[in-house]
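Only one protein chain is missing from this complex, and each of the others stays in its spot.
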Amino acid sequence: MKNIVVRNIKRTDAGLVKRLGALGVATVHEAYGRSGLMKPYLRPVWQGGEAAGTAVTVLAHPGDNWMIHVAVEQCQPGDILVVGCSADNTDGMFGDLLATSLMARGVKGLVIDVGVRDAKSLREMGFPVWSKAISAKGTVKATPGSVNVPVVCGGINVKPGDAVIADDDGVVVVSPKDAAEVVTRGEKRHADEEGKRKQLAAGVLGLDMYNMREPLKKAGLVYVDEAPED
Amino acid sequence: MKNIVVRNIKRTDAGLVKRLGALGVATVHEAYGRSGLMKPYLRPVWQGGEAAGTAVTVLAHPGDNWMIHVAVEQCQPGDILVVGCSADNTDGMFGDLLATSLMARGVKGLVIDVGVRDAKSLREMGFPVWSKAISAKGTVKATPGSVNVPVVCGGINVKPGDAVIADDDGVVVVSPKDAAEVVTRGEKRHADEEGKRKQLAAGVLGLDMYNMREPLKKAGLVYVDEAPED
Amino acid sequence: MKNIVVRNIKRTDAGLVKRLGALGVATVHEAYGRSGLMKPYLRPVWQGGEAAGTAVTVLAHPGDNWMIHVAVEQCQPGDILVVGCSADNTDGMFGDLLATSLMARGVKGLVIDVGVRDAKSLREMGFPVWSKAISAKGTVKATPGSVNVPVVCGGINVKPGDAVIADDDGVVVVSPKDAAEVVTRGEKRHADEEGKRKQLAAGVLGLDMYNMREPLKKAGLVYVDEAPED
Amino acid sequence: MKNIVVRNIKRTDAGLVKRLGALGVATVHEAYGRSGLMKPYLRPVWQGGEAAGTAVTVLAHPGDNWMIHVAVEQCQPGDILVVGCSADNTDGMFGDLLATSLMARGVKGLVIDVGVRDAKSLREMGFPVWSKAISAKGTVKATPGSVNVPVVCGGINVKPGDAVIADDDGVVVVSPKDAAEVVTRGEKRHADEEGKRKQLAAGVLGLDMYNMREPLKKAGLVYVDEAPED
Amino acid sequence: MKNIVVRNIKRTDAGLVKRLGALGVATVHEAYGRSGLMKPYLRPVWQGGEAAGTAVTVLAHPGDNWMIHVAVEQCQPGDILVVGCSADNTDGMFGDLLATSLMARGVKGLVIDVGVRDAKSLREMGFPVWSKAISAKGTVKATPGSVNVPVVCGGINVKPGDAVIADDDGVVVVSPKDAAEVVTRGEKRHADEEGKRKQLAAGVLGLDMYNMREPLKKAGLVYVDEAPED
Partner (left out) sequence: MKNIVVRNIKRTDAGLVKRLGALGVATVHEAYGRSGLMKPYLRPVWQGGEAAGTAVTVLAHPGDNWMIHVAVEQCQPGDILVVGCSADNTDGMFGDLLATSLMARGVKGLVIDVGVRDAKSLREMGFPVWSKAISAKGTVKATPGSVNVPVVCGGINVKPGDAVIADDDGVVVVSPKDAAEVVTRGEKRHADEEGKRKQLAAGVLGLDMYNMREPLKKAGLVYVDEAPED
């Protein structure tokens, strides 16, 4: 119940994070047993941005971005700032000044469960942000929260140091202890997909490539030539 | 109550579909007596995409894309795949592999009442998709549904073979029996609009061009020079 | 309770409007004591558009755009059309013909609490629009409303002649009597931000630049080296 | 594309409708292969109401209840009025006067994809209504629609004469051609549930009663005594 | 831009407010030319509550209920407290202690564009509340707002002293200058409805009572005996 800033956190191995980033959100999520994915209301502020890093987490209060300022100091190159909020809110709790500060520290991006402002500048700066809303709504600096404690963001419980991968498909979070296995599975999946893509492009049907005809028949699917009478 | 795949469907005439596509969604919807328009929560995954084709329909279940694989085989060049779902869902039930397969068969686009993934790849491939959400959320292949039965998608009951027109303004569906009349009306409307556009650009007021002043007066509209006292 | 069109309205000084526009929505909203901001569901139809002007207001009814036609005649160069609606609605009550007409009169943009259509054309014409939805849904011309009366749009009560500033961050409305003071405060704020941006880019922490360390300590924030036992 | 009123419709057998009503929405939906269920945003205006009847359908336009007046004449004892709308809308398109009229004709209830008003009176009259919203918002009588054509309501395509069952769990629609089979399956299911309920109340586990332990094991579920290290 | 409390406001005549309350929300809204109705997301915390009074207005900030405490002192018997908020918020900014205080001053009810808590106590106390949400979320007392200035609540601009009528159908607001006319129209409408109700209960059709058959025919509505071929 105290408001704390935790200085030392155990970050996911940087090499693994890089390889997760190369796989992209959809593949990592699948390789992770279809888990870790934030809810789809978190959308990129500008299209095409991609980020992979280790989570520095912030627990903030609605309409109050004080703790984001506190968190900047705890960021290292390769981090991604992840901001949860104690109540639903769309205020613009982050803008281009904070982005400038984070870029100066080598931070890779921001995932924030409220709104952000300065959308045009963020796009021009090339600083990737995933947020719940875009809003110019101003904030106060009045209530302390915490930095580097577990926070719920986009429906996922994020722990400091977790690997965070984000692109146009959303945001996925991987625990450090699972990162190596997810990389292995994901890279295998990725390699398999290349072969599949070629077959499908050549006109092979997924029905045949995945051997679905028999299980579909067993599940009771019936082919008919004409639509039944209504 | 059975799960079926209907092999033979009666498609709207390809020439009419092409002409409907040239008119665009807004004009077709107006020419159709302001009907057939899907709800506006169906949005293009990438801006500027346009598609016109004949519906191959899928009834799928939430989080299960098995039937989409089944439907691919039933698609012909010029079709648009239309996917309804038996419950509200935003999972990413379609991605770049399925898009590759559809493109290989000459399919023009996808309209889907759930989420899709691989947004960036879909954009780069130029495969146009209208969906309810973008989400990397993975799916299973466990429960059969049906292909080429009537499905509700975006609030519209779509029948196999219906003409489907989609652009940045949304998605509109036209029954084969009405297509010729809608084309005729739409092309007339389109021609009329060109003349109107020129007049309006030259400063003619819609009030005068549409002869609205008299009906407005009859409806009780009053012009005053100054705001009334509060 | 009568439906009226008010011909003469007192517009915010054009020089002030221009300077407000140069400041942008986020700065104007802050300089205005964090007030005047419309709700963030009002989004630009195309990214990067910006507009600053004086409000000509419309009170319309759902699915009926008759009053927008009436309002065009009341617009002067430098105006922004602001449309409120008597009930929640997403129909496409504005399209490229009306945009053509407004551009012919020198209108700077549109803010509308319902839907719009012809999204692609609006983008190509460069006419900036902020709306609640994009929808091809057609409308009727049946029920009179009013022009140049106070209307609620995006949760803000807008009066005819108010300054309206809009960009990718949203829409903010300033009363004529406050415009000069907001300009002064905003330009000062803007100047200050330039200096701050340079410091932050150079690695200075907001914690130090804003002297936050002492107040944070007083508010009870505690720094710890390691995460506490769970 | 014409606006029509169809006088003669083929109603589901009244005896079957009664038996479907006795089963309730959840059992009917399950017995129907988990289909036919309207979306859960349709909620009862007052708790505890139940209705079973045959659909008289209305296609109305937003904010316009003219067609509901037209539909009253087509209703017979045992019918349920089902109202679809051509665009999303929450206006109060139905109130106590229309309910009085429907009750005078022996109509069992109303399912409406917009709003209703006079909520207190509807409750006091005991007329059951399932709607999208409660709203006093007044409507016009200006645009014709159709009566007894297929309409989409709550995401389901409803045909005139379909059986409609509604209670606190929602609304389910059954096609006349399937009604007998659904009744048979549903009554069997209902009988089975009574036995299951007794066993569960006596402390038997569903895991054992449904023989789930083996399939769970095969699906990879593992029991551990203590939580794994984080 | 200053935060002010206005002590003296001009309240709508108490006799008129009482008569508006007797008419109920739906009738008042109709008699007011279908205007003044708040959006339907404002719902009663407990069913069956009714209130009619004069508005004391509050402009509050999200998650901060300081100004509500300030407003209590400005309330007189017969008032209704109306709370607008500068950003979307669902926090529980009002509970049973504030209700106790308002009841002690003879206040008739609360209309609040955020959340409230202590729902059970409010029901037991019989203090009627219309809110956007029920939430226990606690608030701070940190940022001043204003009392008795115009505020937007539920999409309506409410001025201090306006008549506010609320029941299960929602909330409607009437300007003092229009109250007498609305009462007159509403009471006439109410009297008319009694006669109509009797006719409808006796089986007379609205189609005949309202003479709709001819205008429907003119509008193009066609009666057919059987459904057209699909």
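Per-chain residue numbering starts at 1, and chain names A, B, C, D and E are given in the order in which the chains are listed.
One rule holds in what follows: a contact is a pair of C-beta atoms (placed from the backbone, for glycine too) under 8 Å apart; a residue touches a chain by one contact, two chains touch by 3 or more.
Since the structure is predicted, the reported quantities are computational estimates derived from the model, not experimental observations.
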{"item": "Positions on chain B contacted by the hidden chain, ascending", "value": "61-63, 87-91, 137, 140, 142-143, 230"}
{"item": "Residue numbers in chain D that touch the chain omitted from display", "value": "25-26, 29-30, 34, 37, 40, 43, 48, 167-170, 172, 193, 196-197, 200-203, 205-207, 210, 212, 216, 219-228"}
{"item": "Positions on chain A contacted by the hidden chain, ascending", "value": "1, 32-35, 37, 39, 86-88, 150, 152, 155-157, 178, 181-182"}
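The working rule: only the chains that are shown with their structure count from here on.
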{"item": "Distance-maximising chain from chain C - centres being C-alpha averages", "value": "D"}
{"item": "Centre distance in Å when chain A and chain D are each reduced to the mean of their C-alpha atoms", "value": "39"}
{"item": "Shared interface positions of chain C, touching two or more other chains", "value": "34, 37, 87-88, 90, 137, 143"}
